[in-house]
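One structure follows; several queries about it will come next.
As you look at this complex, bear in mind that one protein chain is not there, while each of the others sits in place.
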Amino acid sequence: MRSNILPKEDERMSQKWYGWKGTILRVNLTDRKVTKQELPLTWARNYIGCRGLNSKILFDEVKAGTQALSAENKLILGTGPLEGTPIGMGRMSATTKAVNGRLGEGGLGGFFGPELKFAGYDFVVVEGKSDTPVYIWIKDEEVEIREAAHIWGKTTWETERIIKDELGDQDIQIRSIGPAGENLVHAAVLIGNLNRSGARAGFGEVMGFKKLKAVAVRGSGGVQIAHPDDFEETYGRIRKELDLKKSPDMWTAAWGIMGGGMLARIFSQLGNLQTFNAQRMRWDEHADDIGIEAIMTVCEVRPKSCFCCPFPSATKWFEIKEGPYSGTVGENSSALELFFTSILGISYVPAALKARSLCNQLGVDAFQAAYSIGWAMECYQKGILSKGDMDGLELKFGNYEAMLEMIRKIAYREGFGDVLADGVAKASHQVGKGSERFALTIKGQELEGMPQRNFYTAALGLATSEAGPDHTRWYPPYPCHPAVVSPEVLKSLNVDIDLASAFIPRKAEGKGGLLKWLTTSRAILESLPFCVFAIRGTLGIDLRVWRDAIEAGTGMDLTYEELIAAGDRIMNLERAFIVREGFRREDDTLPRRMLEEAVPDCHYGPLTQETLDGMLDEYYEARGWEKKTAIPRRGKLEELGLKEVIDEFEQLGIQER
Amino acid sequence: MLFLYVKYAGHISVVTGKLKEVIEMKGETVYDLLRELDRKYPGFRDIFINPEDGIPNLRTAISLQRSGECASQILDPKFKLKGGDNIMLW
Partner (left out) sequence: MDVKRVYVIEELCSGCRLCEMSCSFARAREYNPSKSNIRIFKIEEQGISIPVMVCDSTKCEKMSPAGIPPCVDVCPTGALIFCGADEAAKLRKELAAKRAEHPVFNCIAPWKFPFPSYTSERHGK
């Protein structure tokens, strides 16, 4: 087993890259130099691309103790070998070191990643710091660092319009920060295609610090395929698994046709809908008002997709046609508008849609805004904060006008917005008076909406995520149905999970082993890349089709074992990154509300520290990490060929106890 | 006769054209409910149950929320329902 998965020596792949473009673009904002580096074949083999390879670059080049807001920190935009094809679609990864040392990695979709491949690059690594606002313009081989003083301060929507007009091409793909990133607002996001947002784990702030307003790209090439017939056949297999009528998965049609907004009513029914800052988990009285079914009737909607999405309309573009927010346009991917409804007690859905668009324009993270404002509303409810403390705004549950004003204040760090702009963890420490208990964060980052007390897989996944709460690292939180893949096949694939108990939401046993598989497989899939929201049926459990996709697309003959090892390697390297920064088991925790408070209207209790500890023990054991500290064991690191991590741990005095 | 609160979520709400309704039915099992719904919306039962073998297929979900209890997924079409049960289908 070991010799198969050790990284191989560098070898030429017949001098031509398929899938990958074979080039890392490095842009230094301090000395304004641009260099192109050949992608080392060993990196491609061992980390695949996108998220995995981003993490490799980060680990190697941003050492422990580096300040996040500094010239030494790096911004890495990564694509994978299958990106720009119907299999890899348009997901990309944006990675940096977050302000508190977390892995600042986030995924986002849209069309930027494929365009970067068409231009001839797999990765863009931004180093240094500019004194004045700039943006990077990549057009095939030509790369320019252009002045951006005229777009500094503009919203992301204005930025896209200005850049396209000034460069004279409507098909330019852009990723930019809004005023929030410029103002170093915690969790500021990267926006592209107007409404694709992501990289909330610290990227926006670092980009703002480096005075990088945007990256724009246009490519005239394409993605070349090693074995086109095999690739076409593999694509057919994947599409078949996602067929709206036949996919063996209860979410495929619902998600693919209606989109994440259908979760409002379903989650309320299941007791999974975070309501009033997660004091309650059902909102049956208003669930019908806030779901996608309601949105479709109060707005004009159009289907909207990311690059090569197989679903007809997982996202919808909307325009509000009447009422105070008439004329507001935007998109409602992945139910992000839900965050401005049940969490804040708001049932007037046009206001939630307006909030979503406002966040996108200002570059504010919707989750951060929702949970910060939700916390403030609860503080108001409990008399911990008054109107006077919050600039005269009556931030009470249900007050959507105050919510919209506060989102703007957060982006511009105005008044009380400045307190919330540092994130709700810091805000609650500042305010105190017991408000820390309902500041819903993990590792300093606001939650993302998955229920925890009723869904232990999600809880464990959120607690252990190296990037802070990020469900794409284990999503979807269920394997395929037991009837679809037999125990014999699972055994032959080395997938060690008990399928039946995986579906029992509040059964702690088995969740550690399940999470190990989920995180390993998603690490692989996010590195190809593949959109986790399209992982349905057997796609997340039988990864042979992905091995076939890699070989057909790139020509690289990774074995199934090597592919799984790559996922394991990525997870261990990412854990090593945060261990190097001082994170330990104590940081793999949950908000106190989830550990201590029951949910009476749903008849389930708190998760409890004891239950969490049991699941953590099981997870670390499965991962090969030391139970007391969550430090990857030497034996595990050796198995994966991570000698540099062992050496560095030794140097830094990080040892197993 | 049983009175049930039946809700349709996701694409199933497009199949029926409704978000929810009260269903009055004879019989007491989930299978009986699907048969009743099939009467109103021809083809409905086959969306949820494989015609060949009569077991619930894997492409849909039936969730029960009974007063005083947590919601749970129903996998057995012979499961007995009670009056006032809250069932969501997607």
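Should a chain be cited, it is by its letter among A and B, assigned in written order, with residues numbered from 1 in that chain.
By definition in this document, a contact is a pair of C-beta atoms (placed from the backbone, for glycine too) under 8 Å apart; a residue touches a chain by one contact, two chains touch by 3 or more.
If you're wondering where the values come from, they're calculated on a predicted model, not measured in any experiment.
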Hidden partner chain, touching residue among A:Ile76, A:Leu263, A:Val301 or A:Ile654: A:Val301
Identified contact with the non-displayed chain, of A:Ala44, A:Val62 or A:Met258: A:Met258
Missing-chain contacts mapped onto subunit A: 84-86, 111, 118, 157, 160-161, 170-171, 193-194, 220-225, 228, 232, 243-245, 253, 256-258, 293-294, 296-298, 300-313, 316-319, 329, 331
Sites on subunit B contacted by the missing partner chain, in the whole complex: 11, 13-19, 40-43, 47
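In this text, only the chains that are shown with their structure count from here on.
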Computed distance of Cα centres, subunit B from subunit A, in Å: 35
Residues of subunit B that touch subunit A when the two form their complex: 7, 9-14, 19-20, 57-61, 63, 65, 68-71, 73, 86, 88, 90
Complex interface listing, subunit A residues touching subunit B: 245-250, 252-255, 257-258, 262, 265-266, 269-271, 288, 293, 454, 481, 483-484, 503, 602-604
